[in-house]
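Only one protein chain is missing from this complex, and each of the others stays in its spot.
Labels run A, B and C following the written order; every chain starts at residue 1.
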Amino acid sequence: MPDADKQSLDTDAALYRRMRLLRRFEEMAGDLVRGGEIQSAVHDYIGQEAVAVGVCAALGPDDVITSTHRGHGHILAKGGDPARMLAELLGRESGYNKGRGGSMHIADLDLGIFGANGIVGAGAPMACGAAFMFKTRGESHVAVPFFGDGAMNQGVLLESFNLAVMLHLPVVFVCENNGYAVTTPIGEVLKGSILERAAGFGLAVEAADGMDVRAVRATAERAVARAREGGGPSFLEFGTCRYSVHNISAGAAWQDERAEAELADARGRDPIDRLAREMLAEGLWSPEDRTRIDAEVESELEGGLGFARNSRRPDPESAYDFMYARLYPGLPARGTDS
Amino acid sequence: MPDADKQSLDTDAALYRRMRLLRRFEEMAGDLVRGGEIQSAVHDYIGQEAVAVGVCAALGPDDVITSTHRGHGHILAKGGDPARMLAELLGRESGYNKGRGGSMHIADLDLGIFGANGIVGAGAPMACGAAFMFKTRGESHVAVPFFGDGAMNQGVLLESFNLAVMLHLPVVFVCENNGYAVTTPIGEVLKGSILERAAGFGLAVEAADGMDVRAVRATAERAVARAREGGGPSFLEFGTCRYSVHNISAGAAWQDERAEAELADARGRDPIDRLAREMLAEGLWSPEDRTRIDAEVESELEGGLGFARNSRRPDPESAYDFMYARLYPGLPARGTDS
Amino acid sequence: MSRQLNYVMAIREALFQAMQADPSLFMIGENMRAGIRPESRGLFQEFGDDRVIDMPISEAAFTGFATGAALAGGRVIVEYQVSSLIFPAFDQLVNQVAKLPYMLGGQRFLPVTFLIMGAGAGGGRAGQHSDNPYPYFLHAGIKTVFPTTPGDAKGLMLAAIAEDDPVAVFAPVGVYGTSGPVPEERIAMLLGQGVVRRAGTDVTVVAGGPHALQAVALAETLKEEGISLEVWDPLSLLPLDKAGLEASVNKTGRLVIYDDSNRTCGFAAEVAGLAAERCFHALKAPIKRVTRADVVIPYSAPIEAELLPTPNRLEAAVRAVLG
Partner (left out) sequence: MSRQLNYVMAIREALFQAMQADPSLFMIGENMRAGIRPESRGLFQEFGDDRVIDMPISEAAFTGFATGAALAGGRVIVEYQVSSLIFPAFDQLVNQVAKLPYMLGGQRFLPVTFLIMGAGAGGGRAGQHSDNPYPYFLHAGIKTVFPTTPGDAKGLMLAAIAEDDPVAVFAPVGVYGTSGPVPEERIAMLLGQGVVRRAGTDVTVVAGGPHALQAVALAETLKEEGISLEVWDPLSLLPLDKAGLEASVNKTGRLVIYDDSNRTCGFAAEVAGLAAERCFHALKAPIKRVTRADVVIPYSAPIEAELLPTPNRLEAAVRAVLG
């Protein structure tokens, strides 16, 4: 478990540090994929760091998020422990999900991380349900479902917009618009405006530059504050860019058709460099500070990777555990018994 | 099969006649329910006649509609034969669906009636698929999915809005807002505006008084014309009122909480009387004409009921027919063979 | 426990008592407030709008909503007014709530009860309102009960709510009209316990819901002829009381499964597969399945009847295994 101060994102340096952590975590995950230590799909978050970190900077430990197939960034931003995440990616018993979940299902309910999800849009109604519990318990917590532009066409998400408005729930929907669903440009499958679609459900909507972590944080803070005060649900759209292919494990085969220019332009607006530049210009830190923080991030990740690699894989016999809270004779059925 | 002229709705008298047919058909269905000749659910259309008739007045024989659990009115308005509908309601082989479907599945593909449907919202994507075929075949036909206010919260309908806009399909979505889903007022489950929700998907939207058949026709004609000319999909909302309980077979048990005043007000705006009054005031017909038409409707329905009652029920052995176009040994499996 | 109660009223009593006993429990569904459906009549008035919530026609979202509430520590009952309404919510059922606790490595279990009313055919409810879709849930590993008597309905409804896992309660329309003894107290039955509805020695008939009652009636008729049927009612389809099933089949040596779900990969197939492995050496005759045909249920009475399992077909199967 990362210690409390590691979790707080209330300084710009903390924002930088966290974004750097997200970036380097994914680069490390990429190395593990290329090195063969991870066989499965990995949808990396590189380029989108400002969204998760900016939004989570507006959240407290008791607020809840739901995530997507591209979940590492959200989980780290909400305070997830890179060591236990890496252990999960390596299929270790010490991983967040005891090796049961892998990249697309990492969760830490204690940190309000209700889990990545392999099905587009599926987490949103769960965020509404959590928000409903907060409301009926008189708690001022907020639930934040993250999802991509492609999810805007999935029925269960659209139904969730209505549920949140109808029950006036403390939900802040966060759409990460990186412009593509795998290889399909959002403009080809969603004509018109994402914001107008959400507004049509009665959600308060706002958009901001998803490559500018401070803008994201400011926007999220407004929406979260309103939700906390009983002002109801809102919808935020952040334009961003995924630098890599959709699924780095698929590799070059999945190289999408995005023009190099498009990627170059995005890299030119890189959210991490941008914040670093601004902080320097504003005299908030020195190059040395940045170097120090980068080094801390490296050692945290190195330590995490060591922890993961040194952890053991789950014992085969344990494969049947956790299917049910209460077991019965013959339940769950094994593949050979009757 | 009703003859061609019976089908055309291009005079006000024809609109009146058709609305009267819908009304009396449902009253007859109600009698058959109370008389025990129909055991199953019947969701009658009484009070909403102006919507189906006004919309179908804008459609030609090659245009397509999809309907709902409350489908009798749509089917009659599109030219469905009351005799074969009554035969279906009485479970006869001569019914539209050979007794396989009953009230919630009546269809006549030759008339472009793609069927009532027991699942809220489920017909809408089918209308989109039909519209796509029209478009790719270079035909100028239009597809019109009917659905209720309650369906506005069903994911598959919302997804269909996007499909129609994305593919610029000749679809005219028709929302019959009778204010309730069974007993639940729409305002309790959909905050804000139905039109804005539809508009948010990029649909051209328009509303009109669903108790005024001429207003409905005029509105539908605009939307249908645009769709025919390649102008793309639109969404129409018609406010109306269901006079009866949701499902008349459930009877008084399902009496909803609507104030008598609400129903009385609606009855005061009855679409059939309204048109009759207007036609009289405009000198378009005489009371005798109305009496004659009413009598024609009665005899058509009496004849239809006679036809239905005199038709035989399907032969039990035929129960296995129509499950597949091509059969194989042991397919479909019977309940006792192996 | 001589107090008699109707089947649906027994479900209602279970809901009331469970809500009373556990203030953290809440229920969602469609059209509950107006109380048009007897099982939920009065619940809204009794427990208020933050514990009995009318949902929009958004089965997928409100199912996921229940999952999220449970992840946040709540206990939830979700009502589907018709059995086919599990289909629009299917991903949230078999791919989300049923899988999350395991995928999360047991970080939390999810106490969500699915009350599926209107299961089964009869009376011309036609293609989309006549399904008995419990085999889908069994295949997905969702705990499932199928109460036959009013007493079972109350006891198993309470058991489902008490469980910390998702449990589906299928209420077959075929027994809505029945009444029987129901304890006044809030006593949960146990999952995974079948019951011998009628003891016999020649043939085991496995049947639940209205079909269990029909099998018992047939047993009385056949008694005249000296044919002794044992009627075994699983009650709990998952977990299934395999030991109880095995004991009965080993005793009689003959098995007929009488079930109103689709035949292929249905509940009867599972029971036959279990017996063909576990009871092989005791079996004296082929295992017979008397099920619904794999055909959409039509509206018209004569063809609807043709496709459903009937006592006559059960009797024929019984005579066949007796050779």
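Convention: a contact is a pair of C-beta atoms (placed from the backbone, for glycine too) under 8 Å apart; a residue touches a chain by one contact, two chains touch by 3 or more.
Because the structure is predicted, anything quoted here is derived from the model rather than measured.
Within the entire complex, contacts from the absent chain reach the displayed chains A, B, C.
Only one residue from B:162, B:240 or B:311 touches the chain missing from this view: B:162.
Contact with the chain that does not appear here is found for just one residue of A:32, A:190 or A:279, A:190. Considering B:98, B:246, B:274 or B:334, the position touching the chain not shown turns out to be B:98 (whole complex).
For the chain missing from the display, the contacting residue among C:117, C:245, C:275 or C:301 is C:275, taking the whole complex into account.
Residue-level contact of chain B with the missing chain is found at 64, 66, 95-101, 105, 107-110, 114-115, 117, 119, 122-134, 136, 143, 155-156, 159-160, 162-163, 166-167, 321-326, 328-332, 338. Annotation for chain C: contacts to the undisplayed chain at residues 60, 84, 87-88, 90-91, 94-95, 98-99, 102-103, 126-128, 131, 135-136, 138-141, 238, 261-262, 264-270, 272-273, 275-278, 280-281, 283, 285-289, 294-296, 298. What chain A contributes to its contact with the hidden chain is residues 39-41, 88, 91-92, 95, 97, 99-105, 117-121, 150-151, 153-156, 181-184, 188-190, 246, 250, 253-257, 313-320, 323, 331-336, 338.
Definition applied: only the chains that are shown with their structure count from here on.
Put simply, the chain farthest from chain C by mean CA position is A.
Our note on geometry: chain A versus chain B, Cα centroid distance of 45 Å, whole angstroms. Centre-to-centre separation of chain A and chain C, using mean CA positions: 39 Å. Chain B and chain C have Cα centroids separated by 35 Å.
Of all residues in chain A, those touching 2 or more other chains are 155-156, 159, 162, 166, listed in ascending order. Across the assembly, chain C contributes residues 55-56, 58, 60-61 that each touch 2 or more other chains.
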